[in-house]
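Removed from the display is one protein chain of the complex; every other protein chain stays in position.
Coming up: chain A.
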Amino acid sequence: MSKLLNKVPYEVESPDVEALTILSPEGEVVNPDLMPNLSDEQLKELMYRMVFTRTWDERAVNLGRQGRLGFYAPVSGQEASMIGSEYALNKDDFICPGYRDMPQIVWHGLPLYQAFLYSRGHQHGGQIPEDVHVLMPQIIIGAQILHATGVAMAFKKKGEKRVAITYTGDGGSSEGDFYEGLNFAGAYKLPVIYTVQNNRYAITTPYEKQTAAQSIAHKALAAGIKGVQVDGMDVLAVYKAVSEAAERGRNGEGATLIELLTYRFRPHSLADDTTKYRTKDEEGEWSLKDPIIRFGKYLAKKGLWSEEDTERVKEEAKAAVNENIKKAEATEKMTVAGLIDTMFEQTPQHLEEQKSDFQ
């Protein structure tokens, strides 16, 4: 009792955090001690994937405008967060993505043409191949956080050394599901990584109106799990933080919440107008942190990357997008009768009867 009165302050408080950074915006290593152990080939692979994804995103936005894609959430600016985090996983780790997180599941194994089919509103887009450990992008913000919690619980029960990772945005961190998931992970010490890509906007609502918390990373405190904040425009920092979190998970040390400070250069979806809620100044400031330019500078200094490499990858990506969109367009259309047959393992009589309305 006296100890409590004398030494422990009544008020709960915690210090501010500073985002983990490894590369400066100029591509200089500012934290050599934290440098992840990656080969030159792996470094180039990271760059390849980021440039590919940027090109794919640009093409997807155009395809969307031409009506060749349906629902699509742009990702430019968030490549370091998305690619760096996925790259830190093992193939058998499990991804529960939000609606913007298509790149992670494609790099984890979902064929690109299926991503396009999904966007075009075709059921086959969501038919995940056997050896790919992902769910499809979640539309209900926050639901995937609980699924990742459950997947992690399953890994723990089965004694498998695998981790589940899930993604949401700064907006998503306000949902009830977010708090419930983190709390379960703390209570059960689960091998799960919760990432929040804090890109500063939930559609039009700025981060400042989303929460008064000290940071999103601080929300881990209440759940009793580890919380870290990372420069989400720095692919090496993202890779480092997620690798560490995955290792903790595999070692039975529990869950991690990772706040990735990032920015989406494009609108929320193909339908909104950023000029109504963002300033040019702010956009300019963030473009200086562009993850691709920054990492490209670092690699160029090491003699690992050049402008020509970027051009080559862009051409490759364009060709891949073309080929895959054509494949998606050529895929046989769904039918209502086919849809009816996917409701149950065995189609009940009343549904059999309903098919006749659609022939």
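As a working rule, a contact is a pair of C-beta atoms (placed from the backbone, for glycine too) under 8 Å apart; a residue touches a chain by one contact, two chains touch by 3 or more; residues count from 1.
Basically, contacts and distances are computed from a predicted model.
Undergrad: One chain of this complex is missing from the view, so tell me which of "ABC transporter permease", "2-oxoisovalerate dehydrogenase", "Fumarate reductase iron-sulfur subunit" or "Hydrogenase expression/formation protein HypE" is its UniProt name.
TA: For the chain missing from the view, the UniProt record says "2-oxoisovalerate dehydrogenase".
Undergrad: Of the residues A:175, A:283 or A:316, which one touches the chain left out of the display?
TA: Result: among the candidates, A:175 touches the missing chain.
Undergrad: Which listed residue, A:209, A:302 or A:326, touches the chain dropped from view?
TA: A:209
Undergrad: If you put the missing chain back, which residues of chain A would it touch?
TA: 70-71, 99, 118, 120-123, 125, 139-142, 171-172, 174-177, 202-205, 209-211, 271-272, 276-277, 333-336, 339-340, 342-343, 350-351, 354-355, 357-358
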